[in-house]
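What you see is the complex with one protein chain gone and the rest in place.
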Amino acid sequence: MSDPYERMKTSGIDLPPPPRPAGSYAPGKIYGSLVFASGQTPTSDGVPAYRGRLGADLGVDEGYAAARLAALNCLAELEAVCGDLRRVQSILKVNGYVAASEGFEEQPAVINGASDLLQEIFGDAGIHARTAIGVQSLPGGAPVEVELVASLST
Amino acid sequence: MSDPYERMKTSGIDLPPPPRPAGSYAPGKIYGSLVFASGQTPTSDGVPAYRGRLGADLGVDEGYAAARLAALNCLAELEAVCGDLRRVQSILKVNGYVAASEGFEEQPAVINGASDLLQEIFGDAGIHARTAIGVQSLPGGAPVEVELVASLST
Partner (left out) sequence: MSDPYERMKTSGIDLPPPPRPAGSYAPGKIYGSLVFASGQTPTSDGVPAYRGRLGADLGVDEGYAAARLAALNCLAELEAVCGDLRRVQSILKVNGYVAASEGFEEQPAVINGASDLLQEIFGDAGIHARTAIGVQSLPGGAPVEVELVASLST
């Protein structure tokens, strides 16, 4: 796998500082060669960068951008927990939660913002299994929340 | 464990072709002896076989049938990813998401459609831990989405 930091540099992606957990939990937890990254919303410097619900307040393009930022925050916490993103061997599973109106059906197009970023940064190793669902409301009024499980090289 | 294909034959269950992922992700991902199957909705030949919300548009029996079909689609993707369902050692965890009205309380009876199918096909090895929740909306207007984690024999 090529270097994720080089890929970020090439794509002009800056890894933000890891967001502070919103409650009494850890940003991530390592077990053997598995790492669980806590759910992240699209905050920037601790402030919501997007708010509202898909199908009501935001369009799919904004949702896509929000999911991309949430996934970037997941990577920031992964780096904080693992020390170095080059330790990430593979992204195994992504769960994407979309705050949505009753009739909203395009959760996959929104969560592609997270999936595309992961593939951009990790290449084929970033391709993952995924579930996307539409939920009622998210912490801080966020439109999207993203969590992931990754494997680490040993 | 007895042969899942024989059990399907006995029960008259036909494994459908694996649904195409609805976005930029994989149908499943193997890590060591674990496999993560992406969330599946009750589609048939790529078309929604059920639409709507439990507690509003569909009754529990229809929801049960939809969950059964979603789980069958999960097995189709598991087979595509693993090559052979006889490699499945055990179903570890199922998460079932039910598009539901505000007052709907029977998520477990709906997701039993997935759980019962898994036990029918894998016997005791199909009995799993589970979470069932009621969500706002699902991809393509689906009433149910099912994802799972399984272990593979090595």
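Residue numbering begins at 1 within each chain, and the chains themselves are lettered A and B in the order written.
Methods note: a contact is a pair of C-beta atoms (placed from the backbone, for glycine too) under 8 Å apart; a residue touches a chain by one contact, two chains touch by 3 or more.
In this text the structure is predicted, and so the values were computed from the model without any measurement.
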{"item": "Positions on chain B where the hidden chain makes contact", "value": "34, 55, 90, 92-94, 99-109, 111-112, 115-116, 119, 127-136, 149, 151"}
{"item": "Interface with the unshown chain - residue positions in chain A", "value": "21-29, 31, 36-39, 53, 95, 97, 99, 135-141, 145, 147"}
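Here, only the chains that are shown with their structure count from here on.
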{"item": "Interchain centroid distance [CA atoms averaged], chain A/chain B, Å", "value": "24"}
